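As you look at this complex, bear in mind that one protein chain is not there, while each of the others sits in place.
On to subunit A.
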Amino acid sequence: MENRKVDDITYLKEKCKVIRQHIINMIGGAGEGHPGGALSAVEIVTTLYFRVMRLDPENPGWPERDRFIMSKGHASALLYAVLAERGYFPVEELTNFRRPWSKLSGHPDMHKVPGVEMTTGSLGQGLSVANGMALAGKYDGRDYRVYTLLGDGEIQEGQVWEAAMAASHYKLDNLTAFIDRNGFQIDGPTEEVMAVEPLGDKWQSFGWHVIAIDGHDIIQILEAIAEAGQTKGKPTMIIAKTVKGKGVSFMEGKAEWHGKAPSGELFTQAKKELGCE
C-alpha cells in the first residue's frame, strides 16, 4: 500500500512537470496568456483530474461524474493542458491556445472545449455555479462531488461571499473549493491591493470547514481532499499556499507575470527550467 502511494505521488509529480511544460509552451507560443496563476495551481488541478475525480473522458457528460469549475478562468492554459493530458482532446491541439479562430480562448468556453464544465473568466462567478451543481446533486441523490478553484484576488468580488453564505446555508458538504493563495493579483500583492486576510477566519465565520495546506505538496492536497470528503453538513475550503509562477525562477512571486507571456531569451530560459525538450 505504501509503495502504491509512493508510485502515485511520483506519477503525479511527473504529470505536473508535463503540465507545466505545456503551460509555458502554450503561453510563450501564443505570446499572451496568464502564466503566474496557471503555474501556481498545477498540483491542485492535476491531482484532482489524475487521482481524485470520478471521470470518463470518453463520456464528458456522464451524470455521475465529479465536476470541476475553474472559477479563475484566466488560468485556462492549466485547465486545457490537464484536460488534454487526461484524454478529453488531443494534446497536439494545445498549440492552438489563443490563436485566432481557435477553440482554446483565453478564458474557457464550455461549448468549445470538451471537459470544460462551465464557461468562466469573469471573476467571482464559479462558486455560485458550483453551488447549483451541488444542490442538484443533493436533490437527485447522486453522490458526485463538485470542486472549484478560486484565485486569492478573485475573492474580492462580492458575489463570492454571497455564494459562501449560500453554500453553508444549504449545507453543501458535497462541495470542495480551493483558493490558490499565491499572494498576488495583477496590480500587486493582494494585501497591498485589497487585503483578503485573515482568510481562514473569513471562511470559517461563513460556516465552512477550512483546511490550510501547502498547495504544491501533493500528499497534503490528497489528505485535505479526503478530509473534505468526510466532513458532513458544511462545505470545505482548502486554502492552498502556493508560489505564483511556480517553476520558473524569474516568474516566482512576481505580480508582473500574472498576465504576460515570456518571449525571446526569457521564453527559452523558462522552457529550460521546466525541462522542455
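In this section, a residue touches a chain if its C-beta (ideal position, glycine included) is under 8 Å from a C-beta of that chain, and two chains touch if they have at least 3 such contacts; residues count from 1.
The working rule: contacts and distances are computed from a predicted model.
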item: Record-based protein name (UniProt) of the chain missing from this complex, from "1-deoxy-D-xylulose-5-phosphate synthase", "FAD-binding molybdopterin dehydrogenase", "Amino acid/amide ABC transporter membrane protein 2" or "NADH-quinone oxidoreductase subunit H"; value: "1-deoxy-D-xylulose-5-phosphate synthase"
item: Listed residues A:Asp8, A:Glu162 or A:Glu227, member touching the removed chain; value: A:Glu162
item: Of A:Thr47, A:Gln125 or A:Thr190, the one touching the omitted chain in the full complex; value: A:Gln125
item: Identified contact with the non-displayed chain, of A:Met26, A:Leu39 or A:Met133; value: A:Met133
item: Interface residues of subunit A (partner: the chain not displayed); value: 63, 109-111, 117-119, 121-122, 124-137, 139-140, 158-159, 162-163, 165-166, 169-170
